[in-house]
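Of the protein chains in this complex, one is absent; all others appear in place.
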Amino acid sequence: MKIGVVGLGRMGSQIARRVLGAGHELIVFNRTPDKGAPLREAGAAIATSLRDACAGRDVVITMLADDPALQAVAYAPDGLVASLPAGAIHMAMGTHGVPAIRALTKAHAQAGQTLVACPVLGRPDVAAAGQLFIIAAGPADALERCRPLLEAIGKHVFHAGMEPMGATAVKITNNFVLGCAIMAMGEAFSLVRKFGVDASLMHDVLSNGLLAAPAYKVYGRIISEERWDEVGYVARLGLKDANLALEAAEAVSVPLPSVNAYRDRLLGAIAHGDGDRDWAVMAREQARAAGL
Amino acid sequence: MKIGVVGLGRMGSQIARRVLGAGHELIVFNRTPDKGAPLREAGAAIATSLRDACAGRDVVITMLADDPALQAVAYAPDGLVASLPAGAIHMAMGTHGVPAIRALTKAHAQAGQTLVACPVLGRPDVAAAGQLFIIAAGPADALERCRPLLEAIGKHVFHAGMEPMGATAVKITNNFVLGCAIMAMGEAFSLVRKFGVDASLMHDVLSNGLLAAPAYKVYGRIISEERWDEVGYVARLGLKDANLALEAAEAVSVPLPSVNAYRDRLLGAIAHGDGDRDWAVMAREQARAAGL
Amino acid sequence: MKIGVVGLGRMGSQIARRVLGAGHELIVFNRTPDKGAPLREAGAAIATSLRDACAGRDVVITMLADDPALQAVAYAPDGLVASLPAGAIHMAMGTHGVPAIRALTKAHAQAGQTLVACPVLGRPDVAAAGQLFIIAAGPADALERCRPLLEAIGKHVFHAGMEPMGATAVKITNNFVLGCAIMAMGEAFSLVRKFGVDASLMHDVLSNGLLAAPAYKVYGRIISEERWDEVGYVARLGLKDANLALEAAEAVSVPLPSVNAYRDRLLGAIAHGDGDRDWAVMAREQARAAGL
Partner (left out) sequence: MKIGVVGLGRMGSQIARRVLGAGHELIVFNRTPDKGAPLREAGAAIATSLRDACAGRDVVITMLADDPALQAVAYAPDGLVASLPAGAIHMAMGTHGVPAIRALTKAHAQAGQTLVACPVLGRPDVAAAGQLFIIAAGPADALERCRPLLEAIGKHVFHAGMEPMGATAVKITNNFVLGCAIMAMGEAFSLVRKFGVDASLMHDVLSNGLLAAPAYKVYGRIISEERWDEVGYVARLGLKDANLALEAAEAVSVPLPSVNAYRDRLLGAIAHGDGDRDWAVMAREQARAAGL
């Protein structure tokens, strides 16, 4: 297929490589063009404008950091909505908000194009190995047409229905359930420490029982060893994700009290100067609230 | 050693069997005496009073349902505090509250006895196989003397320090972290369902990623399939555990906002008639609050 | 009528004086007997035991600090349940918990006596002037018999039904609504201060609009001027009241999320050493959580 990839950050570059490796004809575009150089060597064409990246494509993939970045490339005068051929598909693989995806679904439909939302679970090294989990939602025939790409990019595809924003909601939800787990550990460790028990012991107990999952192992270690500066995911992005969750939930009138609880700790952490540390600082803020 | 076991419910009976199997001389006591019959056949003596169960024992183990039950056997005129020999050890293996354990630690000390708190993780079948995790806290020499028993009963012992209430706090904390995980899934499923996504899909996503732990698998299935009547742990006990957490946290001045969040849903669930269903009904109540 | 008053603290003494002033025959009792001296001069008899204070009385009034104090005088071997004549009334005027009042209602009924719960709103100087508000609940005929006393003691009586615990619930609720107002001001002031606006300006705005009530005036001044050491009501008692609210709410399965919110700040305030300051320190803790 004729594919475009817009957004060549650490994730987007790996996704472009997977597409190329599966034998598709690829053109790539990035706001700062030097990001494309390694892909050119690997066989991709370099677009000098969004219009170039869209012209004659079957599918254009975007992998962008947030809603403003997505809206900028989608709604620019030569952006995806203006430049994609009728019948083409926009695969939006970033983590976006429900209102943004809902509006874009409509805009593409009015232009005779189709939006497929397919956010992913996994980091760049996982992407490089083609081992991402992909959550995909959109019209059935569009998903079917995207299948070769999805299979080239990910290990497994979860189908989240016909509405693109369904995939968005699932991805946002996955993030907030993780945030709740981190917060719960923060409450746990602050409590046992006040009884003179090491956080690391509590961590061992949690990691060996019903909660033996990577999240509890990884974040439990960060919290118990206070490794706030080994940033896997920064607190400010954790707050952004919590906001995406509350925004999505408001769109369908769902209260999320546990998200409120950890979002409040993130705000406190930022107020105390921890905004650029790992988002596990919500646990540090919980400890502060307990006088530790 | 000369051992007594008080409380022959489903857990206590299995613990008594493990003690017997390790070659200790055992006497057992239960408020309703017929519970002891199978153990008599296995070689245990049957005490007809608490005084009998305590007389001349090195260690008496209690495995009781709650604080009032513990206080009843501890403070009765012929109870453990009155009847245990000086120098003997009381191993309290039930899940109790911090104030109850703190008071009992003091009472035993005044009587020249020692309290070791050693609550467990695991159900009766796990206990039968000697595969429990035990969280033990108490004076170092007392723990050392208990070691043969702890090894006979459990697979692994977590040492939670010299203060018995430390072990109590760890056990209570383990329970509330689990409650938080169930609540987070409740929020998750209510949100995606409103976007037309099956709860079972969200469950799959959660169970395959960073949160791949038995708790998410087991409770996610209960919630997504709405199996509220397959009661593993009843809502009213979940509420009792949340109260133990808040009580322990108040003793050391720690706010627990995530526990408040799920406790409120348990109260709502009870108000709506779900008090005797599985405590995963907190997720059902969350769905109700979202108009589902 | 023949009246007894048990508990001669600052409130109880004033209530006793009002009873005496209305021409009733009065006997008083206090754990520490010297508290009764001024009342003896005013014409009251001094009881040397609870039995004396109950013997032959139509009504015995208790005004005690908490549930344990009430339970001690009610259930002592010579306490009110044991010593009040059949047909007599126990007017419990302190602020007590719902479970404590429920149990005592039953105990008095079994002894052929009647419990009337009648907690009050107002401080000792208000009591001295006979200007208390009284919230009264109990059987209609008992309330009718108490009317001369209630009118002697208070300015107005709110009738909260036939069940004594109804009056208890109203009083506890009044306290927690006040706590919520203080907490809201704490959130308000912490927010505007971060925008460079004086808390006192926000206080003025609140006090001049829809929220022009004594509570906002008084507590707003304490918070904006940071007068934490001018203790009207101490933080630890504020926490006790929040616990009474949660306990009452649990008895009837009602979640109270706003009470959780301010209770968490009280816990944090206590953790930071403010437990013996005015309960408005919940606002100071809110400011801390905002990095102020």
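The first chain written gets the first letter, and so on, giving A, B and C; residue counts start at 1 in each chain.
Rule of thumb we're sticking to: a contact is a pair of C-beta atoms (placed from the backbone, for glycine too) under 8 Å apart; a residue touches a chain by one contact, two chains touch by 3 or more.
What you see is a predicted model, and the numbers here were worked out from it, not measured in a lab.
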item: Listed residues C:Ala128, C:Val192 or C:Leu237, member touching the removed chain; value: C:Val192
item: Sole contact to the chain not displayed, among C:Ala127, C:Ala248 or C:Val281; value: C:Ala248
item: Contacting the left-out chain in the complete assembly, out of C:Ile135, C:Ile222 or C:Ile270; value: C:Ile135
item: Where the unshown chain meets subunit C, residue by residue; value: 98, 121, 133, 135, 137, 156, 158-163, 165-166, 169-170, 173-174, 176-178, 180-181, 183-185, 187-188, 190-192, 194-197, 201-202, 204-206, 208-216, 218, 245, 248-249, 252-262, 264-265, 289-291
item: For subunit A, residues in touch with the removed chain; value: 239, 243, 249-250, 253-257, 260, 263-265, 267-268, 270-271, 275
item: Absent-chain interface as seen on subunit B, which is shown; value: 257, 264, 267-268, 271-273, 289-291
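The rule we apply is simple: only the chains that are shown with their structure count from here on.
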item: Interface residue identity across copies subunit B, subunit C - same or different by half; value: same
item: Whole-Å gap between the CA centroids of subunit B and subunit C; value: 37
item: For subunit B, residues that touch 2 or more chains besides their own; value: 249, 253-257, 260, 264-265
